[in-house]
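Note that one protein chain of the assembly has been removed; the remaining protein chains are unaltered in position.
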Amino acid sequence: MGEIVVFSGSSHPGFASELCDILGTPVSPSHRVRFSNDCLQVQLQANCRQRDVYIVQPLVPPVQEHLVELLMMLDAARGASAAQVTAVIPHYAYARSDKKDAGRISIAARLVADLIATAGANRVLTMALHAPQVHGFFSIPVDHLTALTVLSLHFQGRDLSNTVVVSPDLGNAKAATQFARLLGCPVAAGSKQRLADDRVVIDAIVGDVEDRDVVILDDEIATGGSVVALLERLREHRVRRISLVCTHGLFTHDALARLSGQDDLTEIVTTDTVPLPPGPHPGELTVRSVAPLFADAISRIHLGESVSSMFAQVVPPA
Amino acid sequence: MGEIVVFSGSSHPGFASELCDILGTPVSPSHRVRFSNDCLQVQLQANCRQRDVYIVQPLVPPVQEHLVELLMMLDAARGASAAQVTAVIPHYAYARSDKKDAGRISIAARLVADLIATAGANRVLTMALHAPQVHGFFSIPVDHLTALTVLSLHFQGRDLSNTVVVSPDLGNAKAATQFARLLGCPVAAGSKQRLADDRVVIDAIVGDVEDRDVVILDDEIATGGSVVALLERLREHRVRRISLVCTHGLFTHDALARLSGQDDLTEIVTTDTVPLPPGPHPGELTVRSVAPLFADAISRIHLGESVSSMFAQVVPPA
Amino acid sequence: MGEIVVFSGSSHPGFASELCDILGTPVSPSHRVRFSNDCLQVQLQANCRQRDVYIVQPLVPPVQEHLVELLMMLDAARGASAAQVTAVIPHYAYARSDKKDAGRISIAARLVADLIATAGANRVLTMALHAPQVHGFFSIPVDHLTALTVLSLHFQGRDLSNTVVVSPDLGNAKAATQFARLLGCPVAAGSKQRLADDRVVIDAIVGDVEDRDVVILDDEIATGGSVVALLERLREHRVRRISLVCTHGLFTHDALARLSGQDDLTEIVTTDTVPLPPGPHPGELTVRSVAPLFADAISRIHLGESVSSMFAQVVPPA
Amino acid sequence: MGEIVVFSGSSHPGFASELCDILGTPVSPSHRVRFSNDCLQVQLQANCRQRDVYIVQPLVPPVQEHLVELLMMLDAARGASAAQVTAVIPHYAYARSDKKDAGRISIAARLVADLIATAGANRVLTMALHAPQVHGFFSIPVDHLTALTVLSLHFQGRDLSNTVVVSPDLGNAKAATQFARLLGCPVAAGSKQRLADDRVVIDAIVGDVEDRDVVILDDEIATGGSVVALLERLREHRVRRISLVCTHGLFTHDALARLSGQDDLTEIVTTDTVPLPPGPHPGELTVRSVAPLFADAISRIHLGESVSSMFAQVVPPA
Amino acid sequence: MGEIVVFSGSSHPGFASELCDILGTPVSPSHRVRFSNDCLQVQLQANCRQRDVYIVQPLVPPVQEHLVELLMMLDAARGASAAQVTAVIPHYAYARSDKKDAGRISIAARLVADLIATAGANRVLTMALHAPQVHGFFSIPVDHLTALTVLSLHFQGRDLSNTVVVSPDLGNAKAATQFARLLGCPVAAGSKQRLADDRVVIDAIVGDVEDRDVVILDDEIATGGSVVALLERLREHRVRRISLVCTHGLFTHDALARLSGQDDLTEIVTTDTVPLPPGPHPGELTVRSVAPLFADAISRIHLGESVSSMFAQVVPPA
Partner (left out) sequence: MGEIVVFSGSSHPGFASELCDILGTPVSPSHRVRFSNDCLQVQLQANCRQRDVYIVQPLVPPVQEHLVELLMMLDAARGASAAQVTAVIPHYAYARSDKKDAGRISIAARLVADLIATAGANRVLTMALHAPQVHGFFSIPVDHLTALTVLSLHFQGRDLSNTVVVSPDLGNAKAATQFARLLGCPVAAGSKQRLADDRVVIDAIVGDVEDRDVVILDDEIATGGSVVALLERLREHRVRRISLVCTHGLFTHDALARLSGQDDLTEIVTTDTVPLPPGPHPGELTVRSVAPLFADAISRIHLGESVSSMFAQVVPPA
């Protein structure tokens, strides 16, 4: 298989650049046109023939624009006779639509997985899918990275003897359980009830959080509504210092301002799978880069080395 | 096959209503949610099981939003065990990306056709594809309607003895040739060169337009840039009264104002495959509905009658 | 679509009979041969042509035998020109292999879903998949029933004011959360760590169970090892009366004896998705039939009525 | 990918030889048998395993024989474990059946594209498809060459200031427009109406040809009927010297004799994508080989170099 | 499913007529065009929408022409929204290419089966495949008829106590064994060695034929070369009266004359799956129609009755 060629869609060019800097390869140029009828066209401007091609595009807002752009770039690379086309999707936003919790809806995480395969991807490289089962929605091989190790480094050297990891949602607490094991802490969870997309009630806290330091772990934070609801409930239990940790920090609709306005929330830790909203960022915010993980994975994929061994110690048997 | 169920996406609910009024069936309710991370979800709120389901969604701006919404609705209908799912796409905007006129681009009209089949459509009902070959991009049956008969009715009873039909693009003049035959007029064409999506040069007019009334026919008008360029060239030939006719009248970026400002352009005739831009419309504008054609086609599809016989007299052998 | 024809594989003929009694249709005969080289052959002995065919086969031990038998029956029905072939799999045992929690394993729940589609199933009717995401592993429509309503009837009229529903696994507590809402109780969960398939440690109980009546809810109970481990941990919290509830009561390796030997376990409630192990059953055991639910679903599928409306009130938004 | 192996079907062995001479590789032997029941069998007589295999077969009369032979050779190469199988189809005759211009016909250009993919081709290398959209009928990558540059060399150094390029069909004038730009000439077109396959009427000439030298450009010439009809119409406009240029010179049914009998037709220029009919050829005929273009493309495909860059200057934006 | 519509390809219109007479339905018109470049086009000239469509076309010489014509008609019917498309192929000539008996050949019987499915057939109705395994080459349902019962009626009432059924090929003697059981006779076989398609050696006769009446049974007779070689060998064993029986009587290359010139060959019995060669036929020839069998099968397919029960008594367990 020929040399690596990396293209970036328009959703997060900074991440692609950082990735390519580590790989020692340039981001190959591409040119995007929006026709006057709003249809898109993307031209890949470097030879793909028999190359090992990577298209970098997290699915961040505007999600539909970025999804269609990704599909076109995949199709263009296939049509240009790439040896192998990998969709690098640091944040697969549609992973949250992973089940049929109402009649006559699409399981969009599966639909989008099928669209990506139809468009010509031979492989997907992604991180922190909302539920680990989403991996199985893809008919093509997926390399699924985790940010938990990188995020746990933030707490290295800190006394965590009185700390508890809290998942906002009891129904989806696997990652919190894993993170708690990495930190050597117990785990608790909110009993969350979603009334609507933007209205969430946390009935209760399941598990002991009284008088403890709390590390809230979520995979994605958008408006932060669930977190604010959780904080209210946690305060009733007189928790102490609260840290908020997430892989995908979208922070839409002024979420950063709203969260930094919570006095007992002392720090917000996230990664760079998605671009930060523009403007000044609160001092509580720490961003830890996962570009080195993606660069390492791409390098291993290209050289035929094991990717799963990167995380051998992270994911204990469930 | 059970009864007809029609759902409308969010791109042109008025057209779906008109269609359903003619069919004597209500538009079935659906509910669209935009999650805070910008992902969409659509719930079809009527039973689809063993029904003959139609999803109405022309691909108008924002095209990517409407495309993904359409794909989700198709997938939801399939997952809800519809007997047959028909994508009703009065305007298939991506038809213009029908060839590989540059290296390493996607032939998006084919890609989108594949996405629609992947999402679960069993059939497509559409109108006035940019080139008739686009029909062949679909692996599923397509019923391809033409608006030429409806548009030609506008000229009924008018003296057309000194009229010529002009196609803006010599390279794509098949529909203009057909329209000219319907009107009993000769045909001419602009020799168009596209410098960029929004920069078009009309080198010359091929064919005799001198001192004639002119009917410009195009499939789609977006900004109207090509038309304005064509008008300039036509004026050099001292043409008389100019009519502009198109199936898909998008009129983006104040196109209607720009066109109605052209003094010698005396009328603009279009259909309702796409919603008109909001606001007051110039007096030159006439909209002829093709909803009766779509309703007739749906009725024939449902009852197992021939659709091609609707246009037996329109499309002469090419 | 023609009349209903129901065949039963060899894994649970009693359930098929019960189903067919309710439907008022006989179980159609089939004949299974095991060749001397151990290959199987199944002949469907009733006309399938243009019929609406259902093959009933939960995946119970010997699972591989029953899976291959199911695939053969699906293929035979397709080859015999059935109008529609539905795999009725009351217990989809492979649903537990739903993620890649180790490198280089198959996500078997997805693989088996693909095998079932390859063999010719047009639809799957199943119950209580281990995780709701498994629904999305199928490329064909799935009607996914829940036993929670039927199981909750067992507790009707009982004073549950001091009761808590406990999930053995914090990482997979969605169903327990739903069951708790049906009963109007709070929820708790074990923090489970799987050392090997048959060695499970419950680190801790997350949530308040002290001095309470406990209803343990699990989707499937095989050896009962997890339950015994959970009971030990619960006893440290001085819980009172303990009920064990599960949809799929496999009770392999003398599980019933082991469980009924636990003095504080006062009742075991399950359904008939899988056959009970032979022999005398302990008095603590109550089996509630879900055959009426399956019969209702089949009837709705056949008549084109909504299946999701059967459970409109059960599954609240997650 | 291993070495190049080229096989020739029986339709144009001379072209395959010329191609292989340029590539410096022999045509690998194959053996064709026609069974007494008229079924064909082709044995590829060189090792294909992990080789980069090319099957050369333009679809010339008898087209159906050559098509089925091609499909068999593709299937044989796939079954023999070729690393990559490329169908080299210098003339894809079915490209003319590119739209549904009558009810209940096959869009054969799409059907045949699907058959070629079903038979095992991984890629197609072809030239001068009747319409550029036909490219999109293939689900596999297509490298689509143009002969326009080679054909334009014929006119190099000639005074073309009074020359016009004429397309026989206004509805399909894209290539003529491109050729006119290469020569620096204006363009005109016949307004063609097809009454039947072999009965064509040219209503009128659209564009100014009066007193000009004319270069007629068509993609394919079979019986030459359209050309003769066009000549009659052109003569009414007192055109001067007429040149006839086409990529695919089939010249069936004594077309060469008929055309050379037209006194004002001073030259016929074509390429070698198809074999010339046997017998003496008129002095007006010039054949320019495109074998070097195909050899260059095969070499680039094999070495992973860009094919689109071969024509960067030829195809201006449409 | 709507009414039956039957179209006939050009290979055997007489059989289609006979079939339709029995069914009481007309042969629907279709129109075949051969373009001047030798490409075919077929228009189905009756409405197919939601109809149950049958295309009748045995694969007789010119086989490739008839195969491609069949594929186009299937594709046209699918594109015209037929409810179900059945390819009725009374003689599937490619069935003889059923194994890979040389390196790097296509197993054409499988390839052609895949082409037929790609072109849009939902089902195949055929007769007397060369080997019963060829059934399994199709991914779509096949109804596979046998002519053995019809052919055996020819011998009804005759004294067969001294008769032996002889298969020309020991390696493919299953049908002869079945026919012998129907007649109540023993079986023998030639040990055939194929040197080339048209050169066959019968080494020996395996089984006792001395002084017996002989019934030679073959599935297809083309040039009759194998039969002549077999007759020579049989004569060495002093056989008496010889009857020749075959399902598919192609009789190419004057086979009928050659066979009727064999004095000891007293009768030739065949069916009408393929058209007889033109001209006067020898008195030894008897043709028994299988059109009633095909009409019965089509009627059962349409009405959803069992086809396999038509032959319940014919095909004993192998």
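Letters A, B, C, D and E name the chains as they come in the text, with residue numbers starting at 1 for each one.
One rule holds for everything that comes next: contacts are C-beta pairs under 8 Å (C-beta built on N, C-alpha and C of every residue); 3 or more make two chains touch, one makes a residue touch a chain.
This is a predicted model, so every value here is computed, not measured.
Q: May I ask you to name the displayed chains that the omitted chain touches in the full complex?
A: In the entire complex, chains touched by the missing one are A, C, D, E.
Q: Tell me which of E:T177, E:T252 or E:S289 is the one touching the absent chain.
A: Residue touching the chain left out of view: E:T177.
Q: Looking at the full complex, which residue from E:Y92, E:F137 or E:F155 touches the chain that isn't shown here?
A: Among E:Y92, E:F137 or E:F155, only E:F137 touches the chain that is not shown.
Q: State which residues belonging to subunit C touch the missing partner chain.
A: Residues in contact with the chain left out: 33-45, 48, 59-65, 67-69, 71-73, 75-77, 79-80, 93-94, 96-97, 100, 102-108, 111, 114-115, 118-119, 196-198, 220, 222-223, 225, 250, 252-253.
Q: Of the residues in subunit D, which ones touch the absent chain?
A: Interface residues of subunit D facing the absent chain: 2, 47, 49-51, 78-81, 83.
Q: In the full complex, which bits of subunit A touch the chain not displayed? Write them out.
A: Counting over the whole complex, subunit A touches the hidden chain at residues 1, 123, 141-143, 300-301, 304-309.
One rule holds for everything that comes next: only the chains that are shown with their structure count from here on.
Q: Please give the intersection of the contact partners of subunit A with those of subunit D.
A: Touches both subunit A and subunit D: B.
Q: Taking each chain's centre as the mean of its Cα atoms, which chain lies farthest from subunit C?
A: D
Q: More C-beta pairs touching across which pair, B-D or B-C?
A: B-D
Q: Return the distance between the CA-based centres of subunit B and subunit E, expressed in whole Å.
A: Those two chain centres are 50 Å apart.
Q: For subunit A versus subunit B, what separation do you get between their C-alpha means, in angstrom?
A: 39
Q: Could you check subunit E for residues that touch two or more other chains and list them?
A: If we look for residues of subunit E contacting two or more partner chains, we find 79-80.
Q: Drawing the touching chains as a network, do you get a line, a ring, a star, a complete graph or other?
A: Other.
Q: So which chains actually touch one another? I want all the pairs, not just one.
A: All chain pairs meeting the touch criterion are A-B, A-C, A-D, B-C, B-D, B-E, C-E, D-E.
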